[in-house]
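A single protein chain has been omitted from the complex, and every remaining protein chain is retained in its original position.
Chain lettering (A, B, C and D) follows the sequence in which the chains are written, and residue indices restart at 1 in each chain.
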Amino acid sequence: MDAIPYFIGKYNYWGCIFLFFLGMYAMISKTNLIKKIIGLNIFQTSIILFFISASFKHDATLPILMEEHKGAIDPVMYLNPLPHVLMLTAIVVAVATLGVALTLALKVYRIYGTLEEDEINHAIQSH
Amino acid sequence: METLYSITPLLALLVSLAAVPAIVSSRNMNAREAWTFAAAFIKFGLVLSMAPFVLQGGTIHFTIAEVIPGVPIALKVDAFGLLFALVSSSLWIVTSAYSIGYMRGLDEHSQTRYFSFFAISLSATIGVAFSANLLTMYLFYEMLSFATYPLVAHNQDHEGRVSGRKYIAYLLGASVLLAFPAMLYVYVQAGTLDFTAGGVVAGNVNSGTLLVLALMLTFGFAKAGIMPLHSWLPVAMVAPTPVSALLHAVAVVKVGVFCVFRALTGTLGTGPLSDAGIGTIIAIFASITILVSSLMALSQDELKRRLAFSTVGQLSYIVLGVALLTPAALQGAMMHITMHAFGKITLFFCAGAIFVASGKKYISQMKGIGRRMPITMTAFFIGALSVIGLPPAGGFLSKWYLVIGTLESGQIAFLVVLLVSSILNAAYFLPIVYRAFFCPPEEDLYKNESIKESPPWCLYPLSITAIGCLVLFFYPQPFFRLAQLAVSQIMGG
Amino acid sequence: MIPVDIIVLTLIIICALGALAAKDLMVAAIVIGAYSFLICLLLAVMGAVDVAFTEATVGAGVSTVFFVATVFQTTRRTKD
Amino acid sequence: MKKLALILCLFAGGLLLMNAHYLPMWGDPASPASTHVSPYFIENAYEHTKTPNMVAVVLADYRSYDTMFEAAVVLAAGFACFFLLRSRARGKKGGHHYYRHIPTGVTIKIEEGGKLPAENSKVFRSIDALWTPYDPIIQTTCRCLIPFLQIYSLYVLAHGHYSPGGGFQAGVVLGATIILLAISHNLKTSLKRMSERTAALWSIIGVFIFAGTGLLCLLLGMDYLNYEVLAPLLLSDEAMARSHSILIVEVGVTMAVMAVMVWIYYNLSSAGQQDEGL
Partner (left out) sequence: MDPIMMEFSQHSPVLIVMAPFLLGMAAAAAGWANRKWAFPMAFLGLLSGLIAAIHMLIKTAKGEILVYHMAGWLPPFGIAYRIDTFSALILTAIMAVALINLVASRASAEKDFTEKAPAWYALYVFFVSGLAGMVATEDIFNLYVLLEIASLSAYALIGMGHNRAPFAALNYLLMGTIGASFYLMGVAYIYIATGSLNMTDIAVILQEMGPNPTITMAFALCMTGLLAKMAAFPVHGWLPNAYTFAPDATTNVMAALTTKVSIYIMIRLVLSLFPLSLAFDTGIIADAMVWLATIGIFAGAFMALAQKSFKRMLTYIVVVEVAYMVGGFWLGNRAGMTGAMLHILNDAAMTLCVFMAVANIRARRGADAFSDLKGLFQTMPFSMGALVISGLAIIGIPPTCGFFSKWYLISGGIEAGHWGFVIALLSASIINAILFFKVFEIAFFEVPAETFGQNSREHESDHHTHHGLPSLAMAEARISMLIPLIIMALTLLALGFMTGGIVNLFIDPAIPGQVL
């Protein structure tokens, strides 16, 4: 297998997987809650990218039917619309999760006066 | 063999359970105790009503629920079950009467709770007696453990707490860790748990596994009190005496040996057990228990504790009878359930009566008490005779059959065990009687003129059971016939 | 067309690392906005215009505003 | 913990990276994802619904049920933020208030316990504690921008059948205009335009339009969300009924998303007090 087409053919997947685990690592290891939530954001967007990458087709156009094709449609001409729909949903779910996460972080801040996890744990233990 | 499908066993089981709401909601003591009596009599009547049919060799079946494929929760009344049910339900009536005297005499607290759980315990006992398979039996066995916990811990003091903890730890621990997995293993191998003549595992397991199963089932039903799982019984004596009397001389402990009996004969089967020589191993455990507990009983000063150790030994007689696996020994074991029940309950009633009347718990304080409480101590004497196994008390008969059983099986060592233990029994009972009647009373007995016979609610029951001990010697036929039938059913004859 | 994809994805990864490394949460919030915008670009490159549109409005727009609002209400300080 | 997380992520990441070898090449038109179900959508979407934008069709018709719950997730998030944060108690910013005397443009700080001007005073106006200097350029620009943005969002909504866009995008843009108002002026101004109560009600109504359309289909005797049955009501044939219904549900989505975005912003930016925002 030729190295360059292989690299091009897999680079998207690699990038997404890297982002996926970067986000996860940030969620686990960062102590700042907002940083954790940023990790969460990266984590979720990586899946969106992954899904869309997987559904990409060379030499296909946007999934919006062109006037001249009405009647006889060749599926190879158009991109797969289904992953787009799924990821649209996933984005909205992600922003909803983000909203709730930030709300909780704000609430935590108002209770402990800090966003650092270790300081919060310390406050809980000393209480 | 005739079989009949009838709801009567379930009714007999439920009647005391149904009495609980009535007991709880009763407005005064008399109503509450009236409910208890009503339930007791109805229960006894129902059990008795099944006797004629069973005496003809029939069995009565009832399936409550199909819970696991091949293993329903089902009731079956056969001769052995009926024998046990008759003993416990008849003695419940007597004990109820005695409870009234004892509890009122001592002005005990939480009597409603006491009577409620007593009724539940009886339901569980009858349930064990009428179980058609190991699962049903296990169900009622556990129900009995939990229902008796509040009775053991009745005093709600530190001692009660410690005792209750030990009680539940031994019983629950053994049943969950030993009996339950053994039962499941049998189920996985055999696909059924019904009690059948000849057992259900024959051909499915090798003899090593069979030995493990037999030991797990024998020790798993720790209510049988085989050493080293016996020590819950002496500590359970902190309970009010009627509890000790009915539950820890009749219902609970007999449920233990009954379960061992059923599990060994009905599930594992007498055939496979004797083929593999496992009976002897269990018999050895039983013998050790008999001797050790008798020796330990000798050193107890508290009357109830001495009785408790005596019970441990007597229970192992029954287990020994089972383990010998010969018809006479089995019959003797079954008879001993009855005989020991009547004898030991009498003894406990007497101990309780002494406590109610004089507040005395220790044997050393009981010098000359027979002069103040002649009826009580006479009853005590009769009960002791029965437990020792001397005529003219019923205990003689059952012991006789056990002796024959040892001869039948040709294991003379166990005969020696029986004889030695009988001597020990005499050694720890007769001095009490001697001391009560023939020693001069202690100083404070004179000072406290109020000590006289216990209240009639205490006195009559113990007289009745004492007379029962004698009657059973002269007229043991019903139980005798039942035991014979049961043996033939168990041995597959 | 293909190199564009690789370049953008590389930039995305750099932005992600930058957002996580930033010592100021406000900076991190803004960088994550840029990250979202690049994602949107990559999506558009791959022909998912609807998704790109949504990501642009939701990810780069509203999410960033939410982040900024939260940072405003709490603190910009972070230890990592 | 950090090291453990790193090892875990490296291990699992390595596994996934190695596994990526078995994934179809990027852009491969013969991959199963492109050949199994998707051709059906591409071939039939227009015929079924007379809508060229396949994404809109799949979104609001083939997989409309998903989309409805997507709107529901947004609604739930709105409720969640409200439920968690909203409180009437004053925050930690201290008891002082800032007011502007409109005729002179002077800003006054009133310490705790001081006498506050009347709520509806024409002369004094309450301003945020995180007060930024009065900036006519930003305010005017935003004022000019917002109507155009709103019209654009309606265009995105209405033209979703033919071009990229649709309910979500429109809703977010519409919500963004109100957030923009809140940022450029202050929270009170936007609350006057769209109160919390309105936002909540709109979000519920929005989702209800979507779910209600489905319920109507069900009541008329077809499967849930099967728009075909609405044809007589919409005075059109079945394909057009689908097309129209897609618009209807997208309107619902727009309303819900817009209201919820604004609602979440209100709560986040004021930490639930809704007195002073960014």
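Here, a contact is a pair of C-beta atoms (placed from the backbone, for glycine too) under 8 Å apart; a residue touches a chain by one contact, two chains touch by 3 or more.
In this text, all values refer to a predicted model and were calculated from it rather than measured experimentally.
Visitor: So there's a chain missing from this view; which of the remaining chains does it actually touch?
Guide: A, B, D
Visitor: Of D:69, D:124 or D:152, which one is in contact with the hidden chain?
Guide: Only one listed residue reaches the unshown chain, and that is D:69.
Visitor: For the chain left off this view, which of D:41, D:99 or D:265 is in contact with it?
Guide: Of all options in D:41, D:99 or D:265, contact with the hidden chain holds for D:41.
Visitor: Could you list which residues of chain D touch the chain missing from the display?
Guide: Spelled out for chain D, the touching residues are 15-16, 19, 22-24, 31-38, 40-41, 61-66, 69-70, 72-73, 75-77, 79-84, 86, 197, 200-201, 204, 207-208, 211-212, 214-215, 218, 221-228.
Visitor: Residues of chain B in contact with the chain that isn't shown?
Guide: Considering the whole complex, chain B reaches the absent chain at 28-29, 64-69, 72-73, 106-112, 135, 138-139, 142-143, 146, 150, 153-158, 160-161, 164-165, 168, 172-173, 176-177, 180-181, 184-185, 187-188.
Visitor: Which chain A residues touch the hidden chain?
Guide: That gives, for chain A, the contact residues 20, 24, 27, 33, 36, 40, 43-44, 47, 50-51, 54, 82-83, 86, 89-90, 93, 96-97, 100-101, 103-105, 107-108, 111-112, 120, 124.
In this section, only the chains that are shown with their structure count from here on.
Visitor: With centres defined as the mean C-alpha position, give me the chain B-chain D separation in Å.
Guide: Centre separation, chain B to chain D: 74 Å.
Visitor: When the C-alpha atoms of chain A and chain C are each averaged to a single point, how far apart are the two points in Å?
Guide: About 10 Å separates the centre of chain A from that of chain C.
Visitor: Mind pulling the chain B residues that touch 2 or more other chains?
Guide: There are none in chain B.
Visitor: Mind pulling the chain D residues that touch 2 or more other chains?
Guide: Residues 53, 55, 59, 164, 168, 264, 268, 271.
Visitor: In the complex formed with chain A, which residues of chain D make contact?
Guide: Against chain A, the touching part of chain D is residues 1-2, 5-6, 8-10, 12-13, 16-17, 20-21, 23-29, 31, 33-34, 37-39, 41-43, 45-46, 52-55, 57-59, 63, 66-67, 70, 73-74, 76-78, 80-81, 84-85, 91-92, 162-164, 168, 257, 264, 267-268, 271-272.
Visitor: Note which residues of chain C are touching chain D in the complex, please.
Guide: 49-50, 52-54, 57-58, 61-62, 65-66, 68-70, 72-73
Visitor: Please give the residue numbers of chain A that touch chain D in the complex, ascending.
Guide: These residues of chain A touch chain D: 5-6, 8-14, 17-18, 20-22, 24-25, 28-29, 53-60, 62-66, 70, 73, 75-78, 80-86, 88-89, 92-93, 95-97, 99-100, 102-104, 106-107, 110.
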